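Sharing a structure, written as structure tokens. Questions coming.
Only one protein chain is missing; all other protein chains are in place.
Our next item is chain A:
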């Protein structure tokens, strides 16, 4: 190797600037760099890409062709279940952020970020934005597959926009919980455990069967857990039906409840993640 010279960079950098003394000033620039990083890492994670494409197709086949024939929910099962599959896939995809965050927390790169004059917790912002982008793509895949197997939404363009917005809010909320989990846990397996949880949570909601068919003790949970209000909002917007397969009547209330859940989870858990981030390894 030739003697390296760091002192004489090529013409354009006559003198290297000293690092910035005030980190907070550049918080937006830091977040931008972190978002670019996370988006690139997501794109290069083959498992995630395959999962984002294969999971929707498998679930759609499972629910429409395997369970669908035996289900009696008062309408076409694909119409009933598609919003649930959207949330199942998006929620599971979002939960995998826990693994990405755990990897960052336990890897050497976090030491570098923390020792730089930047707002290191913007690394979580990067994961959050990447998760939203990734899971909206997954949502698009689910909807395309659903349309192919007979899903017939009746939404106006405005209702479509609202539905996508609610899915995004849900993804932000679940990703926030995932980020909190990722900062707290100390092993990839523990981080993956949250994905397992998110894979099952929608089953105990109005996603796939009306809660009225469940035993009373479970129905209480199913009717009031956050996934249900989000499902009902999306189902109401896309196909105009409620969990009982009758035309939806109180969509406004449901939507407010869904958004309140999402906002509440986001504030509590993103705040918790930032708090835990600042304290870990100190």
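Observations, loosely collected:
Everything that follows uses one rule, which is that a contact is a pair of C-beta atoms (placed from the backbone, for glycine too) under 8 Å apart; a residue touches a chain by one contact, two chains touch by 3 or more; residues count from 1.
Here is the rule we use: contacts and distances are computed from a predicted model.
With the options "Exodeoxyribonuclease 7 large subunit", "RNA polymerase ECF family sigma subunit", "Fumarate reductase iron-sulfur subunit" or "ATP-binding cassette domain-containing protein" in hand, the undepicted chain maps to the protein name "ATP-binding cassette domain-containing protein" (source: UniProt). Residue-wise, the contact with the chain that is not shown comes from A:40, picked out of A:40, A:152 or A:186.
Contacts to the hidden chain, counted on chain A, fall at residues 1-7, 9-13, 16-24, 26, 29-30, 32-33, 36-37, 40-41, 44-45, 107-109, 111-118, 281-282.
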